[in-house]
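A single protein chain has been removed from this complex, and every other one stays in its place.
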Amino acid sequence: MLSTLIVALIKIVLALAGLMTAAAYLVLVERRFAAWVQDRRGPNRVGVPLTRIRLFGLGQPIADGVKFIFKAEFTPGHVDKLMFFVAPLTIFIAAAAVFAVIPFGSVLPQDFLPAGWGVSEPIRLVAAPGIDVGMIYVFAVGSIAVYGVVLGGWASNNKYSFLGGLRSGAQLISYELPLGLGILGVVLWTGSLRLDAIIARQAVGGAWNCVLQPLGFLIFAVAACAEATRLPFDLPETEQELVGGYHTEYSGIKLMMYLVAEFLHMITASFLIVILFLGGWHFWGITGSGEAVTWPVALLRVAVLLAKVLGVILFFMLARWSWPRFRFDQLMALGWKVLIPLGLVNVVVVAAWAEFGPALAARWGISDPLGLGLAGGAALLLCWLVVAASDPTRVDNSPRRRVVTPDQDVEEIFN
Amino acid sequence: MHPQDDRIRWIKSPKLGVAGRSYLPLFVQGLTTTLRHLLGRKLTVESPEERHEIPDPLIYRGVHRLNRDAQGRIKCVACFLCATACPAHCIDIVAAESPWPDREKYPQSFTIDELRCIFCGMCEEACPVDAIELTSLYDLSGKSREEMIFDKEKLLSVYDQTKDAEPMRSARA
Partner (left out) sequence: MKDSHTIWILATLLGSLGLWLMLPRGGRRGRLAGAALAVVALGLAASQTPRLGTWTAEGIFAALALVTVVAAAAAVTCRNPVYCAIWFGLTLLGTAGLFLLVGAQFLAAATVVVYAGAILVTFLFVLMLAQPEGKAAYDRASWEAMLSAVTGVVLIGVLSITVGGALTAPPPEAAPSAAAVQAGVLRPQHVAALGTELFGRHLIAIQIAGTLLLTALVGAAVIIAQGKNTKTDSINSKELKTDEE
């Protein structure tokens, strides 16, 4: 009992410390990346303090953190004091709490622990290994994060913050549906809500879900990007329209909580994409697929998972500079008119294959996953063509030129 | 203008084909553009260690200098044309009777407030004797406002410093 507690505590501390460091260094990565895309060099001068050693700017996150903590933290007089304080805490805690169920690897052999501790099973690399509803837990905690943004915008008592809060409320609720539909296909195929079970299914089968359910993968990736409010979906804080959106009035350490939470959301989204669709810690030929592992394999699995996650994060950062931001009505149209119907199609395809697939595959003489992959690919192609042909997101933005003269009756205008 | 004025040309947004509406070309275009820049040559100069390369220092508008003639005397004749032409009113000249026989006046003091200067080069254009010129020194800095008000000696020293790299305009002709 006690040893379980200690192991859990160690895992929590390691995960949190790793996440905070990762978030801090991802800020540096993002800045360097942005600079490179814009033909600049980015922050490359801060290295070891008090020396001339630069280390490619690796000291920059420390400097940034110290700066945020020691900056004046100003609370404007017109805000709702309590909510202004609670909102960043909420989003930060919610963003960090998601990682309770997200695996950082497969398992570690328990042989390095003293035998007297009574740890008889390999240690699962997830903070809360016993949760059977992992995926729903991610959703639940993720939906709490909305409060941080909405309340922050409301408590700031500023129209730009408020608009940012409203936008994020609408955006996050809307994109939770396609996100859920994307996951549903994976859960159907796996038969479990546990994230480690989802990875294990892909590892044993050898086929990643992104190949089996390309439509679901696409929908999930887009929706996850929108849920993390990364560009091109960063409408809650569009600086050209809303100054800073919901965190316009924030400064100092509260602002830092918002920014770190944003990065944590991006890390979460990347972890989920990798775990659900890109095979988690599995890579053909080098990681194996079974449960019992040796030390090198265990560490290799962690490395493969983290490398994949980093790859997805880098893609997010590249996406930021590659495509222009959506307008808000386009965002809503994409979510409701494209992603949700396509998500339903994906669920129907996967469910139908789960029911009739094995028999069909046996008759045609192909393997079960190959059949699902073919069906999924066909569904993707067909859906994409239908969307491109019907163009459901198109809106008529031509100017309204009805001229109203003062003597015209209002009734007359509208009849 | 009246919204129904015939002179207004209303333009409809372009019609996209199936390829355009499928978002794929835009997707590929954006990605290739960013990737090209990501891997391309960086334009930023590592500033204090590296210096900007100034393509033609002779037409660059940096810090001012006051030129000397062949005998090492200040060339300025205190005609006030530069001070008159200056849109920022940053040139302040106190004229006195010239100690030399070849001109009537010379500047007893000649100060330029570099903080007010907008580096437009009007003074250089106005000068009838090519006494004031803009050099290619661009990174001037100081610890106080007073330090940034350049007097005659300082401006002459800028000339001494830059005369080899950037010869006087009259010498160039």
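Chains here go by letter, A and B, matching the order in which they are written, and residues are numbered from 1 within each.
Here is the rule we use: a contact is a pair of C-beta atoms (placed from the backbone, for glycine too) under 8 Å apart; a residue touches a chain by one contact, two chains touch by 3 or more.
On a predicted model such as this, the values are computed, not experimentally measured, just so you know.
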Answer key for A:A15, A:L28, A:V146 or A:L380 versus the chain not shown reads A:V146
Among listed residues A:V48, A:L89 or A:V133, the absent chain is touched only by A:V133
Those residues of chain A that touch the unshown chain are 83, 130-133, 136-137, 139-144, 146-147, 150-151, 154, 162, 165-166, 169-170, 172-173, 176, 191-193, 396, 398-402, 414-415
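Please note the rule applied: only the chains that are shown with their structure count from here on.
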For the pair chain A and chain B, the C-alpha centroid-to-centroid distance in angstrom is 48
The chain A residues in contact with chain B across the complex are 33, 35-41, 318, 321-323, 384-385, 387-389, 391, 397-399, 401, 403
Seen from chain B, its contact residues with chain A in the complex are 2-4, 10, 12-13, 16, 18-19, 21-23, 26-27, 30-31, 33-35, 37-38, 40-44, 46
